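I'd like to ask some things about the structure below.
With one protein chain withheld, the remaining protein chains of the complex are depicted in position.
So, chain A:
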Amino acid sequence: MDTQVTTPDSAASILAGKGSGRRSFKDKATAVGVTVGGIMVFVALLLIFFYLLYVVKPIFDGASVSERAAVAYDAASAPALMVGSDEQNELMFRVGSDGKVQFFRPNGELADEFVPALPAGVTVVSASASVPHEQTYALGLSNGELELYRVEFGVTYPGNVRTITPKVRNLNGDSRLLVNESGEPINAFTFGRSNNELSVAFKGADGKWQLTKLEGVENLLTEEIEWSRSGALLPDAPSNVQEQLMTPDQRQLMLRSGNKIFVYNIRNAEEPSLLQVIDAGRAKRQLNDFSLLAGASSLLLSYDNGDVVQYFQVNGDKGRLYREIRDFKGLGHIEAIGTEFYRKSFATVTDDGRLTLLYTTSERELLSEQFDIAKPQALGFSPRSNALVVDAGHKLHLFAVENDHPEVSWSALWHKVWYEGYPEPQFVWQSTSGSDDFEAKLSLMPLAFGTMKAALYAMLFAVPLSIAGAIYTAYFMSPKVRSVVKPTIEIMEALPTVILGFLAGLWLAPLIEEHLPGILVMLILLPASILLSAYGWSKLPLEWKQRLPETYQELMLVPVLCLVGYASFAISPSIEVMFFHGDTRQFITNELGITFDQRNALVVGIAMGFAVIPTIFSIAEDAIFSVPRHLSNGSLALGATQWQTLTRVVLLTASPGIFSAIMMGLGRAVGETMIVLMATGNTAIMEWSVFEGMRTLAANIAVEMPESAIGSSHYRVLFLAAFVLFIFTFIFNTVAEVVRQRLRERYSSL
């Protein structure tokens, strides 16, 4: 900055004569323009920072809920069995336990009403609702029959206006479903159904629990459905059952008696078996209620003291058993609990009207707010999870819910998470899958780990080579050779990484796989041959040494190293035959039991090390070269050897510069995309093994970003990954720069 020129204050007075006004205006305009232009750079960095933050922020926002409408219904109606709404939240429905369905518009208008038509003299004795997304309910009748209904919404566009028509469909069709063969009333029951199968577990008149499965087969001639029946008594059923649940796939049945839950395997309706008795009793706590989470793999148990506990099946020594996974505490006296259609969210409402929204996997409490919904009877989500219907105080309350990213939380991103179906809590990155009821697993840990692993192996390769190279180039090399060598190595920095990646993936990886013993031998032979040549050189007669040109003395190792490298590869097959039964890869996999990927950390380390070498080399060389000469000269004059001067004086002085070079290199290795993308298998595993691959943050963004939907949690988490990279490199670069500035000041004072 020594050449900086400041405008003299009297500049304006120099501007005399004609056109001075225009000239001074131009002068000022230029100054303003240039200043604005300069500040733009700073603005650009800020823009990137804040834009990334702006995209990322919504995933950490909680949910928001606002009441849209409250519609009063007839206070004499039977208690609610199920409440909900259509996809557009234009209609709310309420199913009473007598089977009567009412549809309301948010403005209070009764849109439609449905009363089940029952045969004369038959009454409804019990009712049961399905899991939320099926919107189905069933009525147990006094004559042992079952009526099945589904709430449906038809959408039509007459005159380009969307019209939603509510409908309650009788799923029995024309047939009567006699479930209790004895014709006695069905007192309590639960059911699961698919297109042609219906399983019902019910309490007969004798108080015993029975299982009945009806299978419908279409008669090809008459096209009528004929029902065949199978069933059995449930063994060891508790006498006092308060609640019962069946999974929609008709595989499991749960009966709750007090604090105990009896889980039956009912796949075979003839022989239901007791799988497990969950003892959910907790100290001084009473189990209140239980329900199935979306996907029907998890049980949510709610206790009278405000705890909700999630259970799901985990593979263990004794097979797949339910066990306690996580709990949510302090939710108050829960009166009603509701789960979403497809996500693992649930909502609770306490007796005094506190609504709490939670998400199981991310262990987030998204919202907890007091509303005028004391003593709720039922609550239900809308199909798109953007609304909630609560039945409280003889009113249906419609709440608009904004809850876009419940599955992301600090703990879900960075801690081990116990996902459904996994044997233990794990770090998993699995953003997409083929199946529908898939839960995205967005842990950044495996990616951050992969990034660190790749950077580490690259640094292991690059740091020794580049620092040693920098030392030699800056301190020992003749100026003439240096002026060639330095730009040659630096030109590597300009080499597109896509080419390094391509070579690493398609040339180096097969080469290493093929010649693994040769690579190992080379690791030993290369340094050994250098030492040997050095020793040989020191023993060489003086007149021989003088005859060789001194300037290029440094480069005499080049042919030696080439030869050694070639020899290592040449003897590789023989070594392979001698020690590894002719196939090293097989040997590693079978004898050592190590997984061997062709595109592994070794390949990445070498290829990315290559990309990093020029960065580190260039900065470190500058730092060593600019150590003031009088320091080393002083040391040499005091009798120190070259090497002593180097290690005790020069390197010590230049160490901050070398440190900043390594930081810069690390920054580059962390953010490198193409090389890792092409030279690894891109599997998000967490293994330190040198023979296995990894998936880094940067490569992950490159792979998944083009396919992620704008505004989805996945999209925002990828932005978060970019933000993390940004922060990583920001820290590395800033530290390196600050250290370098300090060093420069120190040199100038020397």
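Here, contacts are C-beta pairs under 8 Å (C-beta built on N, C-alpha and C of every residue); 3 or more make two chains touch, one makes a residue touch a chain; residues count from 1.
The working rule: contacts and distances are computed from a predicted model.
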item	value
Listed names "Phosphate transport system permease protein PstA", "Nitrate reductase subunit beta", "PEP-utilising enzyme mobile domain-containing protein" or "NADH-quinone oxidoreductase subunit H", matching UniProt entry of the absent chain	"Phosphate transport system permease protein PstA"
Contacting the left-out chain in the complete assembly, out of A:Ser533, A:Gln598, A:Ser655 or A:Ser712	A:Ser533
Chain not shown: contacting residue from A:Leu234, A:Leu292 or A:Met477	A:Met477
Identified contact with the non-displayed chain, of A:Pro406, A:Gly501, A:Gly518 or A:Gly693	A:Gly501
Residue, one of A:Tyr51, A:Trp410, A:Phe438 or A:Trp688, that touches the chain absent here	A:Tyr51
Absent chain, residues of chain A that touch it	1-8, 11, 14-15, 23-24, 26-27, 29-31, 33-35, 37-42, 44-48, 51-52, 55, 464-466, 468-469, 471-473, 476-477, 485, 487-489, 491-492, 494-499, 501-503, 505-507, 514, 526-527, 530-531, 533-535, 537-538, 554-555, 557-558, 561-562, 565, 573, 576-577, 581-583, 610, 613, 617, 641-644, 646-647, 664, 667-668, 670-674, 677-678, 698, 701-702, 705-706, 710, 718-719, 722, 725-726, 729-730, 732-734, 737
